[in-house]
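For this depiction, one protein chain was excluded, whereas all remaining protein chains were kept in their positions.
Residue numbering begins at 1 within each chain, and the chains themselves are lettered A and B in the order written.
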Amino acid sequence: MSAVAALEAILFVAEHPVSEGELSQALDLPPGEVRTALAQLGDALAERGSGLVLREAAGGWRLYTRPDLHPHLERYAASPGTGRLSRAALETLAIVAYKQPVSRGQVSDVRGVDSEQALRTLERHGLIDQVGVSPGSAGAHLYGTTDVFLEKLGLRSLEDLPPLGDHVPGPETVEVLERPFRPEEPSSDSRS
Amino acid sequence: MSAVAALEAILFVAEHPVSEGELSQALDLPPGEVRTALAQLGDALAERGSGLVLREAAGGWRLYTRPDLHPHLERYAASPGTGRLSRAALETLAIVAYKQPVSRGQVSDVRGVDSEQALRTLERHGLIDQVGVSPGSAGAHLYGTTDVFLEKLGLRSLEDLPPLGDHVPGPETVEVLERPFRPEEPSSDSRS
Partner (left out) sequence: MAVMTFEVRSPVFEGPLALLLDLITSHRLEVTELSLSDLVTEYVAHLDLMRHMDLEVTSEFLVIASTLIQLKARSLLPGAGGVDLDEDLLLTEERDRLLSRLLANLTFRDVAAVFAHRLSSSELMVGREVGFDADVELPMPPLHLGVGPVELAALAERVFTPVVVESDLDHLDLDLPSVGEAMRDLRGRLVGDLETDFERLTGHLTRPAEVIAYFLALLELARWGLLRASQDDPGAPIMVTPGGSASSEILVSEFDLDPGGAE
């Protein structure tokens, strides 16, 4: 199919995931046929044992090198990885992802430490961005995640983030946390 | 063949034609087998009617988009998503504008992350250009802004750039700054 070839050429030159809408326009095909072509391209790559894979992320599609071939790429040239993010940066990223739009103050409050440095690092990596200004008088910047974040995490959209509840510690952990704070005298008050 | 797949992956990420010597090293294969793998990749691409072709050029091998598909690429190039500068690119542009002539290393230092990609994007858009070579032993390229840059910003000369220091970004300015980064384009691209 010529549509599949054209699709491959577009994704070859694209520097970020391309939405089905954009593909539909560039290929001059209805969305349904774009999806068919995407499926065909994915199959064709797998069939011939290509070094490339087609992946959906950040609301679009993009070609990537196969993960198992990474050692060869490293030998060819230092691969342009983002470098390892610090634990502080990762925690901050987690908070921004689930609480966005969120101010630096709110992030710092959850973490219990000032998080300006971590936010700046994430911003420089393009994982978060300033998405607005808090309506309060202080006019604090509000942060949110970017398409780069979605792409790097392999998420189609923010809705693909697992529910935060899945990450809440189990009852045993909660029990350990509460232990030192349990009231020692039972009678003194009437809280639940 | 795994060698063919690895070959394809390397050529996919390569910016310039890759010589057989480099390929031999990256693939850990003797030159003869590299040539066999090249032939196999070329055949595989042609066989399945890929949108890519393998060609020898300037002392090396490179993947290209098939010329007959260029009309599709042009249509894709004209779509709004491709003309939007990332925040990383804008930050880099700001640094080049005020610190020119400036090397990639200096830009990366200021931003705290490697900025090669952003510089390349700006160069491709004609906003910056290599204007010289650093006097240091490293001989790094130095970048400066172009006439296209001035034109796009509506400036007569670089002296018209607002001076730094006495400029405090108020909330309104920041608000304006956010605009290009928000997905306001004809909708379709940020949805899954």
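Throughout what follows, a residue touches a chain if its C-beta (ideal position, glycine included) is under 8 Å from a C-beta of that chain, and two chains touch if they have at least 3 such contacts.
This is a predicted model, so every value here is computed, not measured.
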{"item": "From A:4, A:29 or A:73, residue that would touch the chain that is not displayed", "value": "A:73"}
{"item": "Absent chain, residues of chain B that touch it", "value": "9, 12-15, 64-65, 67, 70, 73-74, 77-78, 80, 82-85, 90-91, 93-95, 97-98, 110-111, 117, 120, 124-127, 152-155, 160-165, 167-169, 173-174, 176-177, 179-181"}
{"item": "On chain A, residues whose C-beta touches the chain left out of the figure", "value": "12-16, 53, 55, 62-68, 70, 73, 79-82, 84-85, 87-88, 90-91, 93-95, 97-98, 109-114, 116-117, 120, 151-154, 162, 164, 167-169, 173-174, 176-181, 183-185, 188-189, 191"}
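What we mean here is this: only the chains that are shown with their structure count from here on.
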{"item": "Rounded Å distance, chain A centre to chain B centre (Cα mean)", "value": "22"}
{"item": "Residues of chain B touching chain A in the complex", "value": "1-2, 4-10, 12-14, 18, 22, 25-28, 44, 47-52, 63, 65-66, 69, 72-73, 75-76, 79, 81, 86-88, 111-114, 116-117, 121, 171, 174-175, 177-178, 181-182, 187-192"}
{"item": "Footprint of chain B on chain A - complex, ascending", "value": "1-2, 4-10, 12-16, 18-22, 25-28, 44, 47-52, 56, 59-60, 63, 65-66, 69, 72-73, 75-77, 80, 82, 120-121, 123-126, 129-133, 139, 141, 146-147, 156-157, 159"}
